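Quick notes on the structure that follows.
Of the protein chains in this complex, all but one are displayed in their positions.
Read from first to last, the chains carry the letters A, B and C; within each, the first residue is number 1.
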Amino acid sequence: MKIVIGSDLKGFKLKELIKMHLVQLGYEVKDLTPLKGNNYYDATLKVAEYIQANKEDKGIMIDEYGVGPFMIANKLKGIICANLFDEHSARMTRSHNNTNMVTIGSGIVGDRLAEKIVETFAAANYDGGRHQIRVDMLNKMC
Amino acid sequence: MKIVIGSDLKGFKLKELIKMHLVQLGYEVKDLTPLKGNNYYDATLKVAEYIQANKEDKGIMIDEYGVGPFMIANKLKGIICANLFDEHSARMTRSHNNTNMVTIGSGIVGDRLAEKIVETFAAANYDGGRHQIRVDMLNKMC
Amino acid sequence: MRVSIGCDHIVTEVKNHLVKYLENKGHEVVDNGTFDKKRTHYPIYGKKTAEKVTLGEADLGVVICGTGVGISISANKVKGARAALVGDIETARYAKENLNANIIAMGGRIVGVGLMENIMDVFLETEYNKTPEKEEIIKKIDILGGNEEQSNNENFFDEFMEKWDRGEYHD
Partner (left out) sequence: MRVSIGCDHIVTEVKNHLVKYLENKGHEVVDNGTFDKKRTHYPIYGKKTAEKVTLGEADLGVVICGTGVGISISANKVKGARAALVGDIETARYAKENLNANIIAMGGRIVGVGLMENIMDVFLETEYNKTPEKEEIIKKIDILGGNEEQSNNENFFDEFMEKWDRGEYHD
């Protein structure tokens, strides 16, 4: 499992922090927007399309509010993306929804909390079982 | 009504942003820790003691978690201090608790959210009435 | 306003509380269920609630489940839906003002009811602040995905319900 990450300009600084945090924890992290100046629409599509093609990986997208990337990513087939602002949801959504991508708003979530959220999401596993019917439903939608 | 603000080193950047935001909104803001390098214990006492002496003013203290300053400030007579991370509490706590000081953790709350929280707290007014019995109780405590 | 609302069985009582809150504020509420605590599946209610909005039967939508994630994703996968999953007021304000979000989603086990009420108030009150740039990005979101077969199709999930009834999904 690899973690791919992207951001727009406003999310760039938090993206760098998160990347460092995940690398320190031993994860393989691939930065899809290593240079500044991406807009969140294109950056989100980069991360989401990567996840569509690499189903074992997890995606992270950072902009100022997390809202635009959430709307964009979840329009794509097979993408199950959560806008996160708390650790409890970070674990629950992977274990129940089989979430394969998350967005975080750097203007809403502070650096320490954001690090804990991605750390929790990265470590969490999908429970399967009864939850699979809902995931099947989501994946039949767009 | 004046707003006095302080921070430790980790809260310095957010303190500067908040100061700018409040000044732009037309508030008179007094920075009690204009230079970097304060620790949160001393900075909190500066803000809290200023509020003890100037009861019409409101205080704001920024460090990484808001927790230490909350513990310190609320040990002082007449200080009613909230650690804030949401706008709804920012309004409710002024109107119900007559809160005269707030702490914010820069590692927990993002910049845009922090601006909205202080903006809401700065604009809010105490309701008085039945709430005064609780405020009297708090103020009889240490 | 006419508000379409939906939830799963984890947070039915929270949804009922919000329905009452909205009605007391003078809004007309279309309650898409679920109506009890019997185990069900959030995509059914996310899709139903969002389609009321995209098909013009309601002005805005509110969806909640435990974390808000599952139901918000299913709502957002409806053509024309732009759902915002939030835990704070400012994100709700931003979503309406900039992306003309038409569905607000919250976690009934994550956000307290007082904050939820305030988030809904701000989401309903905030006006979309239209500019050519915002129109452009909204258009680029709306052309993504979409699926003619699923639209307003009550039988879209039937294959999975049958599999469920056969006991093929188990822990």
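As a working rule, a residue touches a chain if its C-beta (ideal position, glycine included) is under 8 Å from a C-beta of that chain, and two chains touch if they have at least 3 such contacts.
Model, not experiment: these values are computed from the prediction.
If you put the hidden chain back, the residue from A:16, A:87 or A:127 that touches it is A:87. Where subunit A meets the chain that is not shown, the touching residues are 86-89, 92, 112-113, 116. Taking the whole complex into account, subunit C touches the unshown chain at residues 66-67, 107-115.
Against the chain not shown here, subunit B presents residues 41, 65-68, 70-72, 74-77, 80-83, 85-86, 88-89, 92-93, 96-97, 99, 105, 107-108, 127, 129-130, 132-134, 136-138, 140-142.
In this section, only the chains that are shown with their structure count from here on.
Averaged Cα coordinates give subunit B a centre that lies 35 Å from the centre of subunit C.
Here the CA centre of subunit A is 33 Å from the CA centre of subunit B.
For subunit A, the set of residues that touch two or more other chains comprises 65, 105, 107-108.
Contacts with at least two other chains are made by residues 88, 90, 94 of subunit C.
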